[in-house]
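The complex appears here minus one protein chain, its other protein chains still in place.
Coming up: subunit A.
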Amino acid sequence: MAVCIAVIAKENYPLYIRSVPTQGELKFHYTVHTSLDVVEEKISGVGKALADQRELYLGLLYPTEDYKVYGYVTNSKVKFVIVVDSSNTSLRDNEIRSMFRKLHNSFTDVMCNPFYNPGDPIQSKAFDGIVSAMMVQAS
């Protein structure tokens, strides 16, 4: 399904980033990092027009020839980015949304862990499991 899933802190440093091992990890880091430009653009745009709608899903951030990058931002400005292979055409917007929702729920669980220090890289196994499930589910 997803080829890369990243959680980025409010200050834009990565809290968690994982990609399919077959493809270059570095490339995804660059892609996700660059996507922050669009995320920031969308957040600031959302802030003006859709502040009351509480829409966390940012939609397709930008497509490339090979990948589609989707974004999501929590109320605390933590960003989720999911990169999907372009050839994977079976994925609909709704499925991406539900992936983000799942990710957000798991992330909330991580945050609720009293032993987790907010701002540290996420090392939760449960979270890792959720992410793995999203990446394995490839059709």
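Here, a contact is a pair of C-beta atoms (placed from the backbone, for glycine too) under 8 Å apart; a residue touches a chain by one contact, two chains touch by 3 or more; residues count from 1.
Here, contacts and distances are computed from a predicted model.
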Chain left out of the displayed complex - its UniProt protein name, from "Elongator complex protein 6", "Serine palmitoyltransferase small subunit B", "Translation initiation factor eIF2B subunit epsilon" or "Trafficking protein particle complex subunit 10": "Trafficking protein particle complex subunit 10"
Where the unshown chain meets subunit A, residue by residue: 11-14, 25-26, 29-30, 33-34, 36-38, 40-41, 62-65, 86-87, 89, 119
